[in-house]
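Quick notes on the structure that follows.
Of the protein chains in this complex, one is absent; all others appear in place.
Chain nomenclature is as follows: A, B and C, assigned in order of appearance, with residue numbering initiated at 1 for each chain independently.
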Amino acid sequence: MNWSWMLPEGFSTVSGDIDFIYYVILWITGVIFVGTEALLIYFLVRYRHVEGRKAAFHHGSTRVEVVWTMIPLFIVIGLGIMSKGVWDRVKREVPPGGLGYIVTARQFEWNTTYPGPDGALGTADDFSTLNALHAPVGRPIVLTLRAEDVLHSFFIPEFRIKQDAVPGRDITVWFEATQPGEYTLGCAELCGIGHTTMNGAVTIYTAADYQAWAATQSAQ
Amino acid sequence: MSTTEKEILHAGGGGGHHEHHELPFLRKYIFSTDHKTIAKQFMFVSLFFLVVGGALASLMRWQLGFPGQPMPGGGILPDAMMAPTPDGAIMLPEFYNSLVTMHGTIMIFFAIMPLLVGVFGNLLIPLQIGAEDMAFPRLNMASFWLAVPAGILMLASFGVEGGAAGAGWTSYAPLSSSGEWTGVYLGQQLWLASLAVLGFSSLAGAVNYISTVINMRAPGMTWFRIPLATWALFITAILILLAMPILAGALIMLLFDQTIGTAFFRPQYGGEPLLWQHLFWFFGHPEVYILILPAMGITSEVLSNRARKPIFGYHSMVLAIIGIAFLGWIVWGHHMFMSGMNPLLGTSFMISTMAIAVPSAIKVFNWLATLWKADIHFDSPMLHALSFVSMFIIGGLSGIFMASTPVDMYIHDTYFIVAHIHYVLFGGSLFAIFAGITFWFPKMFGRMMNEPLNKVHWALTFVFYNLVFFPMHNLGVQGMMRRIYDFTQYDYLQPLQPMNRFITISAFLLVASQSLFVISFFWSIFKGRKATDNPWDSNTLEWTVPSPPPHGNFAEIPVVYRGPYEYSSPESDRDFLPQTEPPRGMPASAPAPAT
Amino acid sequence: MTTLAATAGRSPMAGMKVYNLKLGMWVFLLSEVMFFTGLIGSYIILRFAHPDHFAEPGVVLNVPLTAFNTFVLICSSVTMVKAFAAIEQGDQKGLKRWLLATIILGTFFVGVQVVEYTVLSHEGFVPMADAYHAIGRGNPETGPAIGGPLYGATFYTMTGFHGTHVTIGVLCLWFTLWRATKGAYTANSYGGVEIMGLYWHFVDLVWIILFTIVYLI
Partner (left out) sequence: METTAEHKDPPYFLVWGVLFVLTVFEVFYAFAPIAKVWVAVGLIAMAIWKALLVALYYMHLRWEPKRLWVMAASPIPLIFILLVVVLKEF
């Protein structure tokens, strides 16, 4: 059994930043957790009922209250600022020069459409793959996420990317893989009876290998 | 008494019509307007639903612990739920989805919420503020008798064609908006209808609680002399009052989509799925605080009493409750970070969500400080209350991970969320409910509970509870999605099988150990030691009347002289000082201080 | 009456400084506000999201008829408040007369709404998404659909639920009238009439908003 709190290794350009925030929060909350629970246990032992001892008649102290209002306030403000940067980078600053795909989710499959040799989507030489997503390493992949029936959620754990696909909307998601290999594509939003089977493989090639693969695909 | 007041008492509806002669059986036990009886009725019904919810969870855990393996005794369930095979019955995915949905719905709306609001709201509010009953006793009765049909509708949906609702307790449209996506038609409609009826029930309760607390306080019971349990229940009632109608509206629109085929949430006709999510969570997040605020109030009562020490910072505790309730209205978007919502909204919702950590932290620190230099008695109510505090710390801290939008991108819709919600609702609310039941049981039934049995029950629950839910954090960190019928479909989740099996076994033991509480509960009702008026040496008003209190509660309306938590006050030779005890040198007959 | 003993020493109007029944009705109305917020809010949001689903005022909906109906409801409000004023002065006869007038006006309002619904549905303006084919007022039987399914759905839901509230109000008015004939209300005991009025005026208030947002904008 793996009781670890370490995240699995990340392979996208944003996973580093996201994991960093996670570990910062893990440390802060970890320290607070140990501190408060230890204090609680200490009080329980130290001030347990003993015959003839009367508790202190104490209603509280405004100074202390202010202190422990301010400390969490500053912590969360700090975390908020940290998070905002990464969030904007992932959700709002789509890098230029990316490779555009269309990913269409339907019960219970992922359908990816790739631009053909002309490099443009929506042309005759487009080709597509089912429950598989192939992409070159080191280049931003900009996905237009669509759903045909119900909500689905596009989830690549190794890239720390998750985004719901909403019918009637085109949602842009991007990622840039940092290492060739096989990764997992899953659906993270309950989408019906076959939800659990709605998974596929993400294959990341070197630029050259990708060209080769794309060529064979568009040839068919 | 002026004509105005006479008129008012007429107009005040039941304001307190006390037939002191014996009531016929039906009026006394079934269609009673006595808030204490209604509290008991709510308790029996919602404890029953707690058992149902636990059973559903166990079924779910079997599938997760032993994916695709035949379930012992599963054969007794109909083929629509379990596929019969030569070597036993295997759970069907559609049934698993129904289990996910119904476990959440039943636990939240039919177990935890009625236990906190229906039971303790009804029992405590009039007693703690010194009122003879609720402002509108008949409305109060209606509130219970609306909850019953709602529960029946919900359970009935298991038996109908297509099975029970299977779109999750959040019933996200479009999955829930038409049976074509799930194969569940009538089940989903019953789910919607049941919750709509339940909405009316909670509304009737809320109107009653709010009016009662505002208008029926005893002389001297100023706002800042109200015990924290009643404070929390009052604020909760306000949240219910304003949040439930939003859900009702959304439910009705979804019901129309389902039945007559309107297009509110059906994109193929131009509907907006995100509108459902916004309406649902605009209700749903206040709902989260409806489920935790009363628990905080109960904990404060028990903690201060069993620590024989005034609650630390009573005023900031009250302000924290109000602050949480207010912030609760502007954080709903943190359930929707990944929903395709405008990223700018994501940022603002992250800020407000982080902000809500502050009042929660204040409450935890105040509870800790209450124990400092205290005189702690480890009775079962106290053990449960302390468990609430320590578990709420975990639940609160794990919430910070999700509040941070980038981290949420990874852990959203994983078991990390499942762990968090159970640390708040089980480790939080349910432990507080146990604390409350064991603490006020003597007042409700006039007998003490079986203390040794309760202690054993507490110990087993605390251990197994943590063995079940703590590892779920790790599952989430490994990336295991929630609401997933068979995680072994994903290669990278294969290694998690042992841990899931471990959780499942612990879950069975957790459920089994609850039987001890059932035994202790019923044994104590009939065989428990007779309780005195004030077995816990408590200060608040409910302990100044007999256990159980008579119809009409107070022989005469009490007069309140001080706050509720004057424990170990030097002013008294005992270690407690009831709110009704006149200050030294002041005759009991003296007029009350101005309200 | 034991209540007097039980309540002695506490002003039963403590806190809000109004008697329980009135406070309760106001609290209940707050939740009604939120209910209609959900419905009207959804209408506004959907209309922003899909303007193409909606039509210019008067194209599909019959504004003159509804304007008249609005006037009827406003009249019912004034009759209701006169009923309250009457019993304030202990005028039993006036109370009953004005209550009856309110009942008639309220019933008339619902009647007109029923007529409106029938006509609209004959013109293809229905809540069902796949049956929606609004051809607009006075158009020939055929023609391109005006607006979209969201228009029908939101219109019937909002006005329908308001209509339900009016109907419930009329029933409660009958009950109030019946109690009035029994002499249940006097110059210093008229809580029932007052909260009846509060509910009725609230329903009127909601209609004022609905009429503007749904029919005129």
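The rule is short, and it goes like this: a residue touches a chain if its C-beta (ideal position, glycine included) is under 8 Å from a C-beta of that chain, and two chains touch if they have at least 3 such contacts.
No experiment lies behind these values; they were computed from the predicted model shown.
Enquirer: Of the chains that are displayed, which are in contact with the missing one across the whole complex?
Expert: B, C
Enquirer: Identify the residue among B:242, B:338, B:364 or B:418 that touches the chain left out of the display.
Expert: Candidates B:242, B:338, B:364 or B:418; residue touching the omitted chain: B:242.
Enquirer: Of the residues listed, B:85, B:342 or B:515, which one is in contact with the missing chain?
Expert: Within the whole complex, the residue contacting the unshown chain is B:342.
Enquirer: Which of these touches the unseen chain: C:55, C:78 or C:101?
Expert: Answering carefully, the residue with contact to the hidden chain is C:78.
Enquirer: Spell out the interface residues on chain B facing the chain that's missing from view.
Expert: Interface with the chain not displayed, on the chain B side: 4, 7, 242, 246, 274-275, 278, 282, 329-330, 333, 341-342, 344-345.
Enquirer: For chain C, enumerate the residues touching the unshown chain of the complex.
Expert: Within chain C, the residues that touch the unshown chain are 13, 16-18, 23, 26-27, 29-30, 33-34, 37, 41, 44-45, 48-49, 57-58, 63-64, 67, 70-71, 74-75, 77-78, 80-82, 85, 88, 188, 190, 197-198, 201-202, 204-205, 208-209, 211-213, 215-217.
Following the convention adopted for this analysis, only the chains that are shown with their structure count from here on.
Enquirer: Two-or-more-chain contact residues of chain B, please, as numbers and ranges.
Expert: In chain B, 270-272 touch at least two other chains.
Enquirer: Mind pulling up the chain A residues that touch chain B in the complex?
Expert: Contacts found on chain A: 1-8, 14, 17-18, 21-22, 25-26, 28-29, 32-33, 36-37, 39-40, 43-44, 47-50, 53-61, 64-65, 68-69, 72-73, 76-77, 79-80, 82-84, 86-88, 90-92, 107, 149-151, 153, 155, 157, 160-169, 171, 184, 186-197, 199.
Enquirer: Taking the touch rule as given, give the residues of chain B at its contact with chain A in the complex, in rising order.
Expert: 93-94, 97, 100, 166-168, 172, 174-175, 181-183, 267-268, 270-274, 307-310, 312-316, 338-340, 343, 346-347, 350-351, 354-355, 357-358, 361-362, 364-366, 368-369, 371-378, 386, 389-390, 393-394, 397-398, 400-401, 403-407, 409-410, 412-414, 471, 473-474, 477-479, 481, 483-487, 489-492, 495-496, 498-499, 502, 567-570, 575
Enquirer: Please name which positions on chain B make contact with chain C in the complex.
Expert: Listed in rising order, the residues of chain B that touch chain C are 1, 3-13, 15-18, 20, 132, 135-136, 139, 203, 206-208, 210-211, 213-219, 241-246, 248-250, 252-253, 256, 260-264, 266, 269-272, 275, 279, 552, 554, 556-557, 559, 592, 595.
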